[in-house]
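Note that one protein chain of the assembly has been removed; the remaining protein chains are unaltered in position.
Each chain carries a letter (A, B and C) given by its place in the written order, and its residues are counted from 1.
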């Protein structure tokens, strides 16, 4: 499903509250567009750590970003707590696509929608490898 | 033209050298993927300021990000100086699409390719307005 | 009182919970020392906004940083929620000194202690002015 401005919170089963920080705002008084990807990262890392039990420094496999994308629908601004939402899109042999949306407090429509694609690699050789089965199962659960 | 891994420096007429910073690297020892968008921002802002003579705090018009995207082909890492490159893609009535690529020192292929879309708005009303003619001409020159 | 490694949570009446972010960590796996000042900023800005009712973009007065300092006692690391604490130290005619400490979850001693000095200035002339009386009273309450 393409990123879209009609997305609703319930379209995405996983959630994370992200308090904005003063320096997330730029000179124009809104959260800088690059920081939206920082919020995408926050929910993806949180999901992988808590649900998929990934150990970022010790596991034999790790994840590399291969693509990300964001559409900006409404501004966000410090101070507020952003509600990030995530669902799993396409699951490939080695890669997974997270579909992410950010919601402003009290606002039904998204401030941003986008995606992020990870490929699983062997930490030492940096070659792609199949998504480990227990992690793949977690991804299926959040489709 | 779609972002692609065969992009060459000469496909993009505008350039900016960006020294990486220590904290651009993440725990895995490479420039964090979100920071690639910081480099995209660097060349877009530099281009708009120097070539299109945009005054970010005083002009009656300003630019809002509506979409950005990045494909990650090869890692970047501190310390190195990244060569960012930019060309203008589609020019609409109110919007412009920058196509951007990042190159690692001594590497012919791109570390990343992507795009960034701005819409011009009235600073006070926040409604879209036509790209001012002198700026549109600059965009044409870098197509 | 000098920053010190024996500081306790109760020495500082104001508090703010700060969730760490993945990119707060540096390549060595701990929260980067510069980010500690980001946490100091978070509690100072939060305190000024909520308690002293400062409007950062509209008030005729604003605050300039004149000095800051941090001693690092123990590492912090993503993922954890840092407990920041603040009390008011010296109150001058135009300036105020915030004394700040950061605590790791479940740890009685501080991860860091330090201070931050603001001077109040006229937003337009940028010349120092006396701390507005209602704000001064708030500072007295948190001494």
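Just so we're on the same page, contacts are C-beta pairs under 8 Å (C-beta built on N, C-alpha and C of every residue); 3 or more make two chains touch, one makes a residue touch a chain.
Note that this is a predicted model, so its numbers are computed, not measured.
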Missing-chain contact among B:13, B:60, B:79 or B:130 belongs to B:79
Where the unshown chain meets chain B, residue by residue
18-19, 21-23, 29, 38, 41-42, 45-46, 49, 57, 79
Could you list which residues of chain C touch the chain missing from the display?
27-28, 32-34, 37-38, 41, 56-57, 62, 64-72
Extract the touching residues of chain A with respect to the undisplayed chain.
22-23, 25-27, 29, 32, 34
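As a convention for this text, only the chains that are shown with their structure count from here on.
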Please list the single chain whose C-alpha centre lies closest to the global protein C-alpha centre.
A
Express in whole angstrom the distance between the two chain centres, defined as the mean CA positions of chain A and chain C.
30
CA centre of chain B versus CA centre of chain C: separation in Å?
35
With chain centres defined as C-alpha means, what is the inter-centre distance between chain A and chain B in Å?
22
Give the residues of chain B touching no fewer than two other chains, as numbers and ranges.
27, 32, 34
